[in-house]
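One chain of protein is taken out of this complex; the other chains stay put.
Showing subunit A:
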Amino acid sequence: MVSRLGILTYVALAVRNLVRNRRRTIITLLTMMFGIATLTLLSALNDGWLSQMKTNFILSFTGHLQIHAKGFESSQNLRDNIADPEAISRFMDTYPEIIGWTQRIRTSGLASVSGSSSGVQIMATDPEQETWVTSMDQSVTSGVWLRPGMNKDLLLGKTVAQNLGAGLSDRVILMTQRPSGEMVSEVFYLRGIIETGAPQIDRTLALISLDGAQQWLQMEQAVTDIVIRADHHDQTDTLYRLFVQQLSEQVYEIMPWQELDPMVRQWLEFSDAYGLIILFVVILLVLTEILNTMLISLHERQKELGVMIAIGTQPHRIFLMLLFEAVLLIFVGAVLGYLSASLIVMLLAEGGIDLTGYANAFEFFYMDPVIHPQLTRDSAIKILLATLVAALLSGLYPAWKATRLSVSQALRIQ
């Protein structure tokens, strides 16, 4: 005998049971809504924050992808250079994901101004190409950005300039090693101060033009970095794979932005872990809330469930009915929570949340003082799956308990 009492009947029963206990249902729904909305908001803040941080990090210095001669990132030695950058730069126009690229020479050195000196990262770049990759040109707070031909001029990070006591037009002596190992020094004129907001850059940057550096260091056409900017962070992986296919592993190293700054990578991992912890805690809250509601409801309805079984309902149908109830509660609560959080995110996304008052702490991590929360598909899927799992977990136990109900005991309840 196949019963036609289909799923719909039990959904209807579940709905009516929820409606019957209106107050409890509403309280549970509100708790659920609050939980899911908090979760969604926190994850939107986290994602918005992360995305801004990635953009800032990438735009301030590293680009999405860098190509070096093999071993350069660890040796930081000018002998590990790309002698013929043409061999690589010809790929640049063929990939539409690339919206800008530049060539640089990077090395460490010493900067001195009338007696005081400070260790610096000398960075030489093509001033025009650089503007396609990073926003460094917009970080010039006084003076000017480099122009082609300014081969004896230099820009300093704000903190370096302060430490050296250097002002615009001052003579700054840079000292470093040529690839051959020979120590050389040269006079440059300070034309601008750069403030990126990232302390490790502002504290160490000494920026000169690529042409000037190649002449001074006798490197001809050679460079140390080819820096690429993609249209979006998501394309980093695609580009990475493309270059890995095209370029010999023996000669080049190809590094996505995450690998270029170990601190940033650690911070990202931490932030993922942090997201998971939030998810876990909220799900735990949701789970206890639903479990509690369902167990109370099961207790109250013992007799009715006993009667349903007595008059011929198979226990597995009782199981389904209670499971539906839990899933329905969680589903409606989750949808309401998600929608209300989306609304808040939409309202906040435009103006952002202004944390200027606390900005000092945030700058350190390439943070904007204004956070724009952001709902991503990834986080939506994560939240959805997690609530679904919670719904099933919190529904399964009471439902299973109901099937173990002793009918005769239940019927004796007054």
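The rule is simple: contacts are C-beta pairs under 8 Å (C-beta built on N, C-alpha and C of every residue); 3 or more make two chains touch, one makes a residue touch a chain; residues count from 1.
Note that in this section contacts and distances are computed from a predicted model.
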Candidate names "Acetolactate synthase small subunit", "ABC transporter ATP-binding protein", "Ferredoxin" or "N-methylglutamate dehydrogenase subunit D"; UniProt protein name, chain not shown: "ABC transporter ATP-binding protein"
From A:L284, A:A310, A:M346 or A:L385, residue that would touch the chain that is not displayed: A:A310
Contacts of subunit A with the absent chain, listed as residue ranges: 1-5, 9, 13, 16-17, 19-20, 303-304, 307-315, 407-408, 411-412, 414
